[in-house]
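All protein chains but one are shown at their positions in the complex.
Labels run A, B, C, D, E, F and G following the written order; every chain starts at residue 1.
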Amino acid sequence: MNLSIYLAGQIHDDWREQLKHKAEQKGLNINFYGPQENHSLSDDIGENVLGKQPNNLYRDDAASGINNFRTELMMQKSDAVIALFGETYKQWNTAMDAGIAIGLNKPLILIRPDSLIHPLKELSNKANVTVETTDQAIDVLAYTFQ
Amino acid sequence: MNLSIYLAGQIHDDWREQLKHKAEQKGLNINFYGPQENHSLSDDIGENVLGKQPNNLYRDDAASGINNFRTELMMQKSDAVIALFGETYKQWNTAMDAGIAIGLNKPLILIRPDSLIHPLKELSNKANVTVETTDQAIDVLAYTFQ
Amino acid sequence: MNLSIYLAGQIHDDWREQLKHKAEQKGLNINFYGPQENHSLSDDIGENVLGKQPNNLYRDDAASGINNFRTELMMQKSDAVIALFGETYKQWNTAMDAGIAIGLNKPLILIRPDSLIHPLKELSNKANVTVETTDQAIDVLAYTFQ
Amino acid sequence: MNLSIYLAGQIHDDWREQLKHKAEQKGLNINFYGPQENHSLSDDIGENVLGKQPNNLYRDDAASGINNFRTELMMQKSDAVIALFGETYKQWNTAMDAGIAIGLNKPLILIRPDSLIHPLKELSNKANVTVETTDQAIDVLAYTFQ
Amino acid sequence: MNLSIYLAGQIHDDWREQLKHKAEQKGLNINFYGPQENHSLSDDIGENVLGKQPNNLYRDDAASGINNFRTELMMQKSDAVIALFGETYKQWNTAMDAGIAIGLNKPLILIRPDSLIHPLKELSNKANVTVETTDQAIDVLAYTFQ
Amino acid sequence: MNLSIYLAGQIHDDWREQLKHKAEQKGLNINFYGPQENHSLSDDIGENVLGKQPNNLYRDDAASGINNFRTELMMQKSDAVIALFGETYKQWNTAMDAGIAIGLNKPLILIRPDSLIHPLKELSNKANVTVETTDQAIDVLAYTFQ
Amino acid sequence: MNLSIYLAGQIHDDWREQLKHKAEQKGLNINFYGPQENHSLSDDIGENVLGKQPNNLYRDDAASGINNFRTELMMQKSDAVIALFGETYKQWNTAMDAGIAIGLNKPLILIRPDSLIHPLKELSNKANVTVETTDQAIDVLAYTFQ
Partner (left out) sequence: MNLSIYLAGQIHDDWREQLKHKAEQKGLNINFYGPQENHSLSDDIGENVLGKQPNNLYRDDAASGINNFRTELMMQKSDAVIALFGETYKQWNTAMDAGIAIGLNKPLILIRPDSLIHPLKELSNKANVTVETTDQAIDVLAYTFQ
């Protein structure tokens, strides 16, 4: 069995690299998709492609059209989605991605620290599994192959 | 034409009441759905129905199952969704609801102040319309009836 | 708001009548659908319509075609499904109905006594809400109207 | 042609191994999916990943979230489903899986002994084919390749 | 409960009128849809609207576009479909309508004489219920309201 | 039977008014939806609601978000779509609306003069019916009620 | 590009073999699916697997369950469907298969002699392409690869 999994979450640290590495160590046959992790490239891509925009609103929207194109395409090709939340950042894009996965009936694993139980309670209830660490997420994936 | 619209957003103030009042003043034939706005009832409903839970995690999950049942049912009966964001509160439930609307192809209006342009850029790009005030949202709805 | 709800479960006692009565007492605007509750009619309907069948296998299949026609039609017209389990009866038809509701994305409330926690654990996890009594199910429905 | 088939049913004996072996003997190009067959692992996986739970209800729900994640993912990747019933065990999970397959329009083969004709009549009527042994199920699969 | 049912079948006699009359007699709250029953109008409608066509092929296609527009629209508004077959006429349009109903997951009742068991065996197997007379079809509908 | 029909096409003349009038004269029970027909309001609505935009590109996009919200909502509530083409105007919005109707499986009537046979050949082939005048479109609708 | 195509039609002659041969000669990268072409095996398969049935009705239904399982599975894996009609045989199974393809939005090519224009007019209008010979069907497929 080969799985394709979309990793939704902030792009401010290398949590995806760590998660992929753990999956590799366990020999899991998984293809991981995710957003552009270079944060300035992710914010700049609109203007990089389309040229300078009038102000930040349009700069952000131009980048978002391209980032959303990527996410939509990858999520359609995914068997499941993992959404990671942390205590920093607003992460509304992450929550939106998780919601879209739910709307599309993609199985969903939520990773969040126990300090965020209350504000993520509805999303946690709708996800298939809620864990606190990427290690636990990997354990769930490994179990799927066992 | 009669519309059913789900109002997603925080339940800490009476923004829905104000929005409904404005819609009524303009004579719009709209039926508004929304979550339970009594905040303690919304948090307590799990234990109210199912009894005391072992700790906050389960207390929150019990309530969320019931709140999500309500939201799912209402969103399925809705023609469109309005999602309101403000500078307070984590609002991950709101972002999840907006994402589910997108996944279900429900037309979506996003209301957010301009201070939140950057963290809501992806959601704004995916929504049909982004406005800053409930008055503007009402204008869009009124235009739909004109 | 008006809801249509399909009541899945055994047809050996009047639990549906009691549930409908409670809903009425609370003034809930709900239209309840359910299977034919006259147990012999439910088993006989195949032969009643199509004539004597060669043996019990065909007798049961003839009845089931007609009962399934009814259930399919009613479940498509329903906003949500309630599935009730008890300690008697095999209830595989009930579990199938609950599974179909899940496959069709119909919000689902599971009613089961705590003695059946273990054998219904997967179904309970997939349902939106799990309660132990019809009173609790009514409370969840009432909350949906509040 | 290559088929992916989900094998739903109890995990108390090795019926899947036998079925896979027969398929192999007939040279059928089938990839079989199924639940975790190690019964204690299947029950323990929740606590294995998430830690000790307050009581059996939560222990079972934690495991079920993970088991359902696996089943959901595998069933989406399957072309068809086989559901096996026997006289022992409550098998509500099996009936739910069969119902979900029906809701998702996955072709379904039901395997059940003739002693269970009556309690499985509705499910049998909705399945594409009902047989009594895994040999007969294999015959149907072989015919699909002929 | 109100049902909308599409009556698929030949338009050479008044079987629909008889069926509707029986439904009325039993006080069934059903709205029946069906094709244009005036056979020449059904064949002429293309040329009536679009003018004389080069030959019979185009004459038939012009009429069929309009008849199919009507059937598609009505079938989408229907809760279920009844397809009637008799020993006369090719009835490929009827079989196509029944197949479309199956593809769209509309519950289906097949009415056919026992002389047509063999050529309709696959359709009969896919239909929810197979009966031999309109009276039996009415019995099934009446049972749905009981 | 009551039908809801979306009228897609240019907003530079009163063809919709004429079509509605004809439908009324024939006593057809149809509810017609359509875009905002006041051309300047349709172009201005973005800036009316959201304020002056940096240039025409953003002015047009702001208006389009609101116009598309309206069209999406109305088309979802429609049983069928009529798309009218004429020799003036680029009408790419009309062709897009017709394409969306096709993608959503909404029955479609195309109205176009015979001078536009060649550039509309693919759309005409995909539509259920192609006619040249609104009178003919009305005839098709009237036939649907006969 | 690789295509999977389901060949619906009578199983009384080797038209599929001829069509596949022509496709091969043209070097088309197509995988063809189809029913069991050994006519007695197709009729006997029910009793072969399930044992002697009470009479022809049940004999046919037992076979049809298995044949429909095969067709359903193969059609879901197909990119398009070809339905062939001839002047012999009732071919209601073929028309049903074509209707299911339409309901499932599978592109459809109809092959029929010009003597059958009138009874196949509705099906022809709904199909993407109507041709008279398998050579022409192959030409359409070849064009798809060009």
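Here is the rule we go by: a contact is a pair of C-beta atoms (placed from the backbone, for glycine too) under 8 Å apart; a residue touches a chain by one contact, two chains touch by 3 or more.
Just so it is clear, the structure is predicted and the values come from calculations on it, not from any experiment.
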Among shown chains, those touching the left-out chain: A, E, F, G
Hidden-chain contact residue, picked from the options A:Ile45, A:Ile102, A:Leu116 or A:Val131: A:Ile45
Contact footprint on chain F, counting only the chain that is left out: 56-57, 60-61, 63-65, 67-68, 71, 85, 89-93, 95-104, 114, 117-126
Interface with the undisplayed chain - residues on chain G: 1, 3, 79-80, 107, 109, 128-131, 136, 139-140, 143-144, 146
Touching residues (missing chain, whole complex) on chain E: 54-55, 58
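In the analysis below, only the chains that are shown with their structure count from here on.
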Co-neighbours of chain F and chain C - touch as defined: B, E
Which listed pair, E-G, C-E or B-D, duplicates the contacts of A-B in over half of its pairs: E-G
Greatest separation from chain B - chain, by CA centre: G
Separation of chain A from chain F, taking each centre as the mean of its C-alpha atoms, in whole Å: 39
Approximate Å spacing (C-alpha centroids) for the pair chain A, chain E: 49
Distance from the mean Cα position of chain E to that of chain D, given in whole angstrom: 38
Residues of chain G touching at least two other chains: 65, 68
